[in-house]
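The complex is shown incomplete by one protein chain, all other protein chains being positioned as in the whole.
After this line comes chain A, so read on.
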Amino acid sequence: MVDTSESLPLFSSGQIDRRRLLALGAGALAFSTFSGAALAAKEKPIKVAAIFTVPVEQQWVSRIHKALKAAEARGDITYKFSENVANTDYERVMRQYSQEGADLVVGEVFAVERPARKVAADYPDTAYLMGSSFGPTKPNFSVFDNFIHEPSFLTGMVAGKLTKSNIIGLVGGYAIPEVNRLMQAFMEGAVSVNPDVKFLVTFINSWYDPPKAKEAAFAQIDKGADILYAERFGVSDAAKERGIKAIGNVIDTAGDYPGTVVASALWHMEPTVDRAIKAVMDGTFTAEDYGPFSYMAQGGASLATLDPKLVPPEVIDLVLLKEKEIKDGLFRVNVNDAEPKSTM
């Protein structure tokens, strides 16, 4: 069993304002002081090790890698990483880095939730910051996730306004919460500006099969889709070949597909990573949910700059207005982890 009983509330839904965050942070601090769980302060640069189950080119992981590289360039950390680690091997690699004296271990434990928490319990002096679908585990296991549903909603608005056939295609990897959440927000955004819009949803059951993603995208274009939500590599290529538009996800691919990718929801891991590094240095690292640091208000997510040549100015104005509302806490994008379905 993953022990989440002592964890802080996983505020994956609900509006996050600064005050509530502070209160939670303070609560966590008080709690950890009470139980004496905070780790000892560390000298800069701290030793950071990252363990990824996919190559660092993979969109999702590339964002974590980038933030850690930036911290390394600043001289805050020394950085080592292992990529393409099989899930069956994950625990061993975690132990190895922990044994070698890493101060902070970063990674993704979606397939090894329980073993990863066991390792963390064995190394109480090491801080862990892991991508996870569950909550944090005391005393030293913090979690994060890609909560970029807010900009996804905004890109959905762009798609809803730009579609002429009123059919939008979405190609996803696996129907897991991390994917569903963003697709659902995207669809909600599109419907909010265009109630007539219909969706085609296809999953390819692979993270990394661009030829297959491309075929899935072709099938949707054949069915009338004129804007594609590119959750996977390969979708934008199909859009480009057939001369339709695509919406980017997690990374900004507008440069690779000029004129094809019209909007992108970006994920920034810097707020999460920098906060964890600082906490380790200060000796205040505790088991926390870093999810909120991927929200727009915290700078953990953003909408890539919209190009007025591709998106009409009135649409840009509409979207930017909504963006401001989200940042100010006036509009809340729902977190819906249910598998999205075709609506045709």
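Here, a contact is a pair of C-beta atoms (placed from the backbone, for glycine too) under 8 Å apart; a residue touches a chain by one contact, two chains touch by 3 or more; residues count from 1.
The definition used in the following text is that contacts and distances are computed from a predicted model.
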item: Among "ABC transporter permease", "histidine kinase", "Aspartyl/glutamyl-tRNA(Asn/Gln) amidotransferase subunit C" or "Peptide/nickel transport system ATP-binding protein", UniProt-listed name of the chain not shown; value: "ABC transporter permease"
item: Option from A:Arg117, A:Lys138 or A:Lys214 whose C-beta touches the chain left out; value: A:Lys214
item: Contacting the left-out chain in the complete assembly, out of A:Tyr97, A:Tyr123, A:Phe233 or A:Tyr295; value: A:Phe233
item: Candidate in contact with the missing chain, chosen from A:Met94, A:Leu200 or A:Ala246; value: A:Leu200
item: Footprint left on chain A by the chain that the document does not show; value: 54-55, 57, 62, 84, 169, 175, 200-212, 214-216, 218-220, 222-223, 233-234, 237, 251, 253, 256, 339-344
